[in-house]
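With one protein chain removed, the remaining protein chains of the complex are shown where they sit.
Labels run A, B and C following the written order; every chain starts at residue 1.
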Amino acid sequence: MMLDSILFYFFAALAVGSAILMVTRRNAVHSAVFLISTLLAIAGIFLQLQAEFLFVVQIILYVGGIMVLFVFVIMLVNLDVAVRQMKFNRQSWVAGLLALVLGGLAVVVYRSGGGAFNLMGAPATTMPPNAEQVGTVLFQKYFLPFEIASILLLVAMIGAVVMAKRKI
Amino acid sequence: MPFGIEFDDIRQYIAPVIYALVIVAVLPLMAGYIVLLERKVMAHMQARMGPMRVGPHGLLQPIADAVKLLLKEDITPKNADALMFWLAPLLSVTMALLAYAALPFGPAFQIADLDVGLLFILAISSLGIYGIVLGGWASNSHYSLLGALRSAAQLVSYETAAGLALVSGLLLGGTLSMKGLVEAQDSQGVWFIFVAPFSFFIYLIASIAETNRAPFDLPEAESELVAGYMTEYSGFRWSLYFLAEYANMIVVSGIAVTLFLGGWMRPLSGVHAHIFGLPYELLDLLPALIFFGLAAWCTKLALRQGEQIQKMVMFLFVGLFVVLGAAMAWSLTSTSLMPGIHGAFWFIVKVLVYLYGFLWFRFTFPRYRFDQLMKLGWQFLIPLALVNLVMIGIGIVLAQQFLWPLSLAMIAANVVTLIVAFWLVRQGDKPSIVVLPAEDELPAAGPGEIR
Amino acid sequence: MPGLLQLTLRDSNLIMPEVMLSFFGLGILMTDFLLGPREKKWNALTALLGVGFSGVTLWELRPLALQHDQRFNDAIVIDPFFIFFGFVFLAATAIVILISVRYLDVEDEHHGEYYALMLFATVGMMFLACGNDLVTLFIALETMAISFYVLSGFLRRDRRSNEAAVKYVLLGAFSSGILAYGFSLLYGMSGSTNLNAIAESLGQRPPGDLLVVIAILTVSVGVLFKVAAVPFHQWAPDVYEGAPTPISAYVSVASSAASFALLLRLFLGAFWPVRADWAPLITAVAVLSLTLGNLAALKQNNIKRMLAYSSIGHVGYILLGLVAGNKLGLQAMAFYIFVYAFFQAGAFAIVVVLRKKGVIGDEIEDLNGLIFRNPGAAVLMLIFLLSLAGIPPTAGFIGKLLIFWALVETGHYTLAVVAVLYILPAVYYYFRFVAAMFSREATDQRPPIISFGQWVALAAIVLVTLVAGIYPEPFLRLATYSILTPFGL
Partner (left out) sequence: MLPVSHYIYLSLALFIIGVIGVLTRRNVIIILMSIELILNAVNINLMAFSRMWGSVDGQIFAIFIITDAAAEAAVGLGIIIAFFRNRPTVLADEMDLLKW
């Protein structure tokens, strides 16, 4: 139990800390590295929630796939100029403040819930080993979305090729 | 009980820690000796001797190299991104070592038998790319960055093919656990390489590309990019990259061995031959005999050494081999220890055989051009892997639902894959056109001038 | 739970319309490289065939629709709502394909991928209309959205198109993220991703539950982003202006219709029990959209930009139907969405016609003296603008009228008055363009050419616009059938 919460707080702190750093770094590569760190921390949270399969999916797809793409593009796109310029836009403080206020509001809402939320209720104690279960449910109950996702990925593939290729 | 420790906990927690320590301790040594092996193999293939000075037949060369590397000056370029420059090699080696957590060296010798073991190893080894990419970027040098970009493209491309090849192994084994995969091969009585040869073949090629080995070593092609992403590295950090590369080689070999070559199973594990009325199987005597033979060879070498210290070291080796051989022989008498120790032996032997393939390829094939590399990956390996995967799926359905014999179903499936492979090769025979990137597409160099 | 194979065989006829579209989309991709650069227009024919087959299979689903057939483990529901919106999407797609051919020739960007992406976008929209599950809805929405990101940046050598695509993708992805956050809360509250289950568990929560409010707020922000309602409209003018004109038409017609389908599915299905929580929000958004859309359109000299702002105003009108929330209001919404799809596409079609080498055709000067250069196009544009402004005898008038009625009927007198008043600026800014067409000297004497495909599309559009304006009865019955019966209102 105690190990559980230690793990959670460790990963949560890591995730939030890296997320803040990600948003505030000037250099896009540094941002990407901190985002990777956030993603890994989130993967850790998944593991702590006993979702092994998603833990692995998060690392393979997000960190090993999507973020590689980001890093690749950042390196491809000349950022020398960006490094020297202002990193936030002019109205940034307004937007930031607004978002913070909204966030604070949400915290208040979540806190004030009490009886209205059954979200605080005691959760299930353990989850069964889950790679197989995820597979079964994915291919039975969520079969149709799975198929639609194939169209989505096809569209993304065509889109990426159309956009990034010099000559089609 | 937060911190109360019971006996089961010791087995549960202490044993993995010991395994991990052993791996971390032994791995650099192993890497060093693989390098020696590589140089020896290369030398013999080129009809020369290779390292001969330090120790008999250069057997102590790795230790000398390690000392040299550690004493070298560690240089950080002025315009490098200090944090990333420091982080990148560390990342590389960490990820390489982490992957060992799920690798089963033997039935009992595994740090953690994860439910999603294979995926875990894939996930962790896919992170190794950051070490290369960030290192190349942080060096703030054109060569490094080009190496890094090449590496990113190459790894992402070949990861797909490797993953698809592994999935067919998973289909056959029906589990993601590394241990379960070996057990599946045990219970089905066949190594998956014989059922799915194309998967093994594809994985072999893709794994070479993933470890940046020749003939796919474009990220560090010395004749084009000096040393690619490693150009600006020196001393200890460079040796970390080096270690990571060899650790990764062992990992991919381990995956291939586990999935396709029967893991820790003895070759011919179905054959039970007892001669001379011995209670042991004849083939199980082999490891002990091999070690005793090695010990004898080393003794012969040791007697020929002139230097006193070299003689001592060689006798150390003799002692080591005698001890190992004795352990092999002794474990035969204990049914509880035998599978573990012999399993580890066979696993390591198979890994070495696979690694020998790596070395062999390196000195046999010329390096690919980058567009050829991409073409091979995208237009040959990935389509072939897809077809192979589908065919194996069909074969399994035929075997399980329509009760065909597995061998027949798989032969049919593989013949189709073979035809497709030939067709793809013919398609690829057409001359390729090299498109050089336009001037403005060349990437910027690293993190920029200002710090 | 049945096996995968049985499940697929039993249910596959329910997704035939989408399967047809995907099939033809793939066919286009596969045949595209066989066609020479001059023959690319045959892709359009394949795409039209796909739309046609999809329409036929959709028509075949009518008997099932009355049973509210839910299959694929309730991932989709086949009901009149789906059939209705399905036909709206197919019609919009067909119209856009027809007007695209010549445009792409002029732009010299005639590629099969364009049509394939349009068909895949339509697949996304269709699933959006029939999805009954958060996962299905989300993934369908993204299929549509991502196709649109690519399509709006399809003219890769044009900087305006690039810019439109970048803005679209950033804001679109942002809104999807917010929407997904809302979806996750809905799942957390109900433990299911099914809309029926969500409606049930939302209904059981105490009124004014703050968690419900947050969930609805985030979901609404996401959906309102997609329909381009104020204050989430910033992307619309830029995307409409920068994207290739047929795609502007497609985004403004099909994408917003699909987003309205999603909005109605969610608000009439899942959120109906907690109506009190979201009514004020929708009212505020509707009034803001009316205000900003109509006022900002006043000073636009770019037709596409003007149409973007005016479409924001139209979104305001449509949302007012949801504010009224009674039978007539919902009927009016469906009617409005239906006819709006046509005349908005018509107005864009005329802009497409004006495109020729060296002229983008979207500035007010490009309309100058259109009546002398091509009287047909000018008259058609006049009809579409009249309809957009809501002047009889066009469909736009009936739509607005129904909305006002519904507002009056439910006692929203202030809203009704405000809505009526905003017709005045609308008339002004639409007539600036009419004036340019009819009373100014032509700056460019070359007459625009209308291709055969464009003629077909324009004829269909003008037919619907006028018939629905003069004899709206069947359309109203269609609206009742499609919106009211499925949700049992």
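Note that a contact is a pair of C-beta atoms (placed from the backbone, for glycine too) under 8 Å apart; a residue touches a chain by one contact, two chains touch by 3 or more.
These numbers come from a predicted model, not from an experiment.
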| item | value |
| --- | --- |
| Contact partner of the left-out chain, one of C:Asn162, C:Asn196 or C:Thr410 | C:Asn162 |
| Those residues of subunit A which, in the complete complex, touch the missing chain | 4-5, 8, 12, 15-16, 19-20, 22-23, 28, 31-32, 35, 38-39, 42, 45-46, 49-51, 53-54, 57-58, 61-62, 65-66, 69-70, 73-74, 76-79, 81-82, 85-90, 92-93, 95-96, 98-100, 102-103, 106-107, 110, 119-121, 123-125, 127, 130, 133-134, 137-138, 141-142, 145, 149, 152-153, 155-157, 159-164, 166 |
| Chain not shown, touching residues in subunit C | 134-135, 138-139, 142, 146, 149-150, 153, 156-157, 159-160, 162-167, 169-170, 173-174, 176-178, 180-181, 183-185, 187-188, 191-193, 234, 237-238, 241-242 |
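To be clear about the criterion, only the chains that are shown with their structure count from here on.
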| item | value |
| --- | --- |
| Subunit A and subunit C, separation of their C-alpha mean positions in angstrom | 30 |
| Subunit B-subunit C separation of Cα centroids, rounded to whole Å | 54 |
| Residue numbers of subunit A (touch at least two other chains) | none |
| Residue numbers on subunit B that touch subunit A, as the complex places them | 2, 81, 83-84, 87, 114-116, 119-120, 122-124, 126-127, 129-130, 133-134, 137, 145, 148-149, 152-153, 155-156, 159, 176, 438, 441, 443-444, 447-450 |
| Of all residues in subunit C, those that touch subunit A in their complex | 1, 4, 7-8, 15, 22, 29, 72-73, 75-76, 111, 113, 116-117, 120-121, 123-124, 127, 133, 135-136, 139-140, 142-143, 146-147, 149-150, 153-154, 156, 165, 188-189, 205-206, 209-211, 213-214 |
| Touching residues (chain side subunit A, partner subunit C) in the complex | 106, 109-110, 112-113, 116-117, 119, 139-145, 148-149, 151-152, 154-156, 158-159, 162-163, 168 |
